[in-house]
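Quick one: this structure, given as structure tokens, is what I'll be asking you about.
Removed: one protein chain of the complex. Kept in place: all other protein chains.
Note that the chains are named A and B in the order they appear, and that numbering of residues resets to 1 at the start of each chain.
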Amino acid sequence: MLLEQIINGIVLGSMYALIAQGYTLVFGVLDKLNFAHSEIFMLGGFLAVASVALGAPLPVAFLVTGGISGLLGLIVEVVGFRKFRSRDAHITAALSSFAIGLVMIDLAQKIWGTEAVAIALPDEMRIASIEILGIRIVLVKLAILALSLALVLVLHLVVVRTGLGRSIRAVAESAADAALYGVNVTRVTQLVFFIASALAGVAGMALAIRTGYANTETGFSFGLKALAIMAIGGMGDLRGAFLGGLLVGVLEALAFQWALGQLADVAVWLFMIFVLLVRPQGLFGAAGAKDTRA
Amino acid sequence: MIQDYVMFTGVNILLAWSVYIILMSGSLSFANGAFMLIGAYVSGVLTVKFGVPLLVAAPLAGAATFLFGVLVGFPALRTRGIYLILVTVGIAVSVRGVVESIAYVGGVQGFGGMSGGNPWHIVALVIAVGAALWVVSRSPLQRILDAVREDELAARSLGINVVHVKLTCFGIGAGLAAVAGSFYAHYMLHVTPDGFGILVSVYIVLYVVLGGTNNLWGSALGAAIMTLLPELVRGVAQWRPTVFGLTIIALLLLRPDGLLAFRIPTVRLRGRSRPSRHDAARNVATPEQW
Partner (left out) sequence: MDQPILAVEAVSKRFGGLVALDSVSFEIRPRQVLGLIGPNGAGKSVLINVVTGIYRANSGFIRFAGRDITNLPSHELGRLGIARSYQNIRLFRRMTVLENVLVASKRHLLRPFRSIFAGGRDRDISIARSMLERVNLTDKADYLASSLSYGEARRLEIARALSGEPRLLFLDEPAAGMNERETSELADVIRAARQAVDAIVIIEHDVGFIRDLSDRLLVMESGRTITEGNPLEVLADPRVIEAYLGVDDDEP
């Protein structure tokens, strides 16, 4: 059913949006790509499995997952990005974050094995559904959607309305200038990593709940795609990442509907390449923002 | 077993060199796993479905992938740095995705029935490619590549056709990865698209980073270390990604040029004099200047 698929797409898209916004936050502030981000997303799924297995109720599990993911983000910042602060060390930082990602995958496989691990939620919880406008929607999906949208909203409010958000925007504009105005750039960077990684972890938990499993492939299969989404939406543009996420989520769901699922991945990346070449500021970004030939 | 060591080390050295060749003109490519994949499949189809001998199929696959590389490189190389990394990641993912959906070559299940690969092919290739790279490193071409890599604008002012140079290097790197992939596939007898995912491309780049990006020996060293270390040191085999990852992280923090960081000048006026403090023995370049 078309509408049902669109709703699926929005749920999927909201998850992409969370991850993509995480990439965006770091890129906005540092002008660098954090390739460990998708692995923190992957670990979020396992953190969820672990918390639930230890008996935590879902809200607590979300907090724990988000918190630990955030802490992992802080480690990534210190190890992979702190030293390369100079505006030029983009590739070095990217490579370092790739390496950190490798370590994360390996550790996850050593701890939890290479097979998918089920999340111990009672079946009734996963199947419970309600009917809206004649469509059966699984409650879990609705909850995930609500949570994701809430997080996006909170992030938006933080960035736009709070002092922290002002500092983040200042650093994103120019770290040197922000420092002159008394902003503690290191602290802001750490917070950005924490927030971005917490969001990724929560998204990972959402995926685990939705599918019922956590597995070590999700970083490369879902997480990396969010990077393409960020580029499509507009590098460094939070709104672009959000809209891009929703757009891609819906298109992917529709593609599955029409049995073109396998090529959905390919289409997203090819589209990203096209956007980077033809409209480097992304679909929703401000013109003249980025020069990919720089 | 020793056959395996020789084979895999050799293939990885060739793959590392395929990235190095592209890097020589200033681009860091994360697509070489995909080029390897194309080579494996094209040569496989030629030998299995058309009965072409391996020693003909492999070069053909290389040539085809060279053309593919040039074609794809033409738009891709308009981007640089981080953006080029993104684009080459996109190429890697897309190629694999497309191959997975082609039933003729087995889709996700992979492609089999290949045979005839043996380590001697690889040994010969490593020697040949190494020799070629060595000859280049002492030639005017090396200077031209270094100029393009370091400062495209200045290179252009001198009259260097930067686009031509970058595209050719990209194509050659792609072709080399494809040839390596062809022999690899015919040794493994059966390959799946899974085995050529983005992770492979990342590993290859990290071999080059580990070994050193300023000369041909570095890439070979990095590939050799990461292939053989797990075999020689107990415990490393199970923890290969972690050991590798931690090594790279430490390396980038302490010695970003890699283990063999030097660049050897193509000529010296004064012959083999003892290097002085100012001499060309020490070259520091961060990955941004690669």
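Basically, contacts are C-beta pairs under 8 Å (C-beta built on N, C-alpha and C of every residue); 3 or more make two chains touch, one makes a residue touch a chain.
The model shown is predicted, which means the values in this text are computed figures rather than measured ones.
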item: Shown chains that the omitted chain touches within the full complex; value: B
item: Contact residue for the chain not shown (choose from B:Ile38, B:Ala64, B:Met114 or B:Val165); value: B:Val165
item: Interface residues of chain B (partner: the chain not displayed); value: 135-136, 139-141, 143-147, 150-151, 153-162, 164-165, 168, 214, 263, 265-270, 273, 278-280, 282-283, 285, 289
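Following the convention adopted for this analysis, only the chains that are shown with their structure count from here on.
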item: Inter-centroid spacing, chain B versus chain A (mean Cα positions, whole Å); value: 31
item: Residues of chain B touching chain A in the complex; value: 28, 75-76, 78-83, 85-87, 89-91, 93-94, 97-98, 100-101, 197-199, 202, 205-206, 209, 239-242, 244-246, 248-249, 252-253, 256, 286-288, 290
item: Chain A - residues contacting chain B, complex; value: 32-33, 79-80, 83-84, 88-92, 94-96, 98-103, 105-107, 110, 220, 224, 227-228, 231, 262-263, 265-266, 269-270, 272-273, 276-277, 280, 292-294
